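Complex shown without one protein chain; remaining protein chains in place.
Right after this comes subunit A.
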Amino acid sequence: MGLLSDPNRRRALISLLTRLNAPICVLCYFAAVCWFMGLSFEPFTLRTYMSENAMGSTMVEERFPAGERALATAKEFGAHKKKVGGMPVDWLVKTMQARGLEVFTQRFSRTLPFPDENNERYIVEGTNVYGILRAPRAPRTEALVLSAPCSPGDDNNQAVGLLLGLAHYFRNQVFWAKDIIFLVNEHDLIGMQAWLEGYHHTNTTGMDWSPLQGRGGSIQAALSLELSSDVVTSLDIVLEGLNGQLPNLDLANLFYAFCQKIGVLCTIQGRIQRNDWDSVSGYSHAVQTMMLMVMKQASGRSWGDHGLFLRYHIEAATIKGINSFRQYKTDATTVGRLLEGMYRKLNNLLERLHQSYFFYLMPSLSHFVSIGYYMPAFGLLAVILLLRALDLWVQLATPPSRNEDGVADIEQSSTGVLSVLTPLVISHLTGAALYMLPVRFQEMAVEHFQVSETEAVVLTAIAVYTGGLALPHNTHRLISGEGTEQGWRVLKLVAVLYLAVLLGCTALINFSLGFILALTLVPVASFVTPHVPKLLSAVVLVILSPAFTLLFSVFIFQELQEMPVSFQDGWMLYLSVISQGILDHYLYGSLVYPLIALMVYPCWLLFWNILFWK
């Protein structure tokens, strides 16, 4: 119609666009931030509800009686664990067989790319023990998993005890329509990864494991239990999994429904729900809960043993028992009843959980924000990038007004591409170096410097990162010609579009990561030109770079968990976070580290190049 094809109107639109570009961008940015903060305001959220018809309401009778016996088993398990100095495989096999399960073991081993200082392990060898309760009358086509980790020291003894108690009780019931697999995994996530890879016959992370002798059909849902005390005051559910993937919201709804039915205090992110959403403190409580979830999701780590199930499309969650200073204690029998109720309901499932949301944020356990509500916050940030791109396009399309070097104008189209290509290639090569060098050259670093391997890796990464900052001054010596005015515009256009696509794709998969990166990188992308004051913008650019975003996130995360750290401790924590991120990538296939090293960092380097464009 006339709006875009009429030249007068078009010119008017274009002039409007160029005039109002900066104000609209600023407005969009603040609107995005306000939208995001408003997400946890209770009237804007929805109450959670059960979407799956087959699970229905909490209409079952839980009759698990043997909490005390489970605790006795837990003590036995602890004693055997101490005696063996690891996983008491023989005792576990014998106990599970005594309860009527079909028991199998799996050995696995993995040499980490560099030692893990948080968990103090380098060469990991272990055994998983699992017992299958066969459904009495059903074909062996579907399964449910209940797992408890075998942790060093005295942790999680009660979880294993309760698991064995539940196994004994479940074995006496006739109404199971799916096989139930009771799994005790050693070395938490590594053991779980080995078991899952063995179960699904995939080998994505280079681990060495013995094949599984017994199998139960396709797994519909899984729960991982972490219980380290005889009584609990509250139960916490952990949903965030690998790469920020979340289980179906129905699993959290099921947990919450049973918590309400049985009367156990249930939390998410370890924070108790408050009812006063209209007060400032109530609102900030909800904001903090949601921010915790956002940060946990953005890290791409699996925050419980359940996180690795999610990529196989198995809905899984971790239930942690927390014992804090509170009057009302819940005993093991009640926790067992809650799990029994959940498993009876999961037993009724006919298909995988798919009716409820897969993408959501939870400011509290009874309210949620779905993707349709939180995505506009990111959309507004993406709009800023698109507006900037349009602005640049318009500027590129009007060369006659700036006629300083007529020669450069004619050559612009031919040198434009080349001048853009060089910074692109060099940035991505730096990114590739950031990805590969730290792990590959750790031995060399250890030889030359007095550091441990882990520190070597982390410090190499930081060194490469900082080294990349020196690039623009050096690459310009390599390019024969000088950069032109059009050159940096073309580069910025390409960089802005590249960033938009990158952040868009990231936000689709892991909204939190995409949003946090967008919050810092979009202002960078918008305002950087060669003409802004160099020193100030350089400082701002460095502060808004991914590495510093990570540093600030570490501090904010500690603040949100009400365990603020000093700068020294924070720095150590930051280094360990980097090493954990690299380890997660090599061990479980987390994509945060490659994403940042290979894509986000080069993109940021392009903007750094533009800043120092001559």
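Quick note on the criterion: a residue touches a chain if its C-beta (ideal position, glycine included) is under 8 Å from a C-beta of that chain, and two chains touch if they have at least 3 such contacts; residues count from 1.
Note that in this section contacts and distances are computed from a predicted model.
> Missing chain's UniProt protein name, "glutathione transferase", "2-methoxy-6-polyprenyl-1,4-benzoquinol methylase, mitochondrial", "serine C-palmitoyltransferase" or "GPI-anchor transamidase"?
"GPI-anchor transamidase"
> Touching the hidden chain in the complete assembly: which of A:Q173, A:Q355 or A:S576 does that?
Reading the full complex, the residue touching the unseen chain is A:Q173.
> Could you tell me which of A:A12, A:L27, A:M59 or A:A432 touches the chain that is not displayed?
That would be A:M59, which touches the missing chain.
> So one chain is hidden, and I want to know which residue out of A:N119, A:N323, A:N348 or A:S576 touches that hidden chain in the complete assembly.
Selected residue, touching the omitted chain: A:N348.
> Given the full complex, what residues of subunit A touch the hidden partner chain?
Counting over the whole complex, subunit A touches the hidden chain at residues 53-54, 56-57, 59-61, 135-138, 173-177, 344, 347-348, 350.
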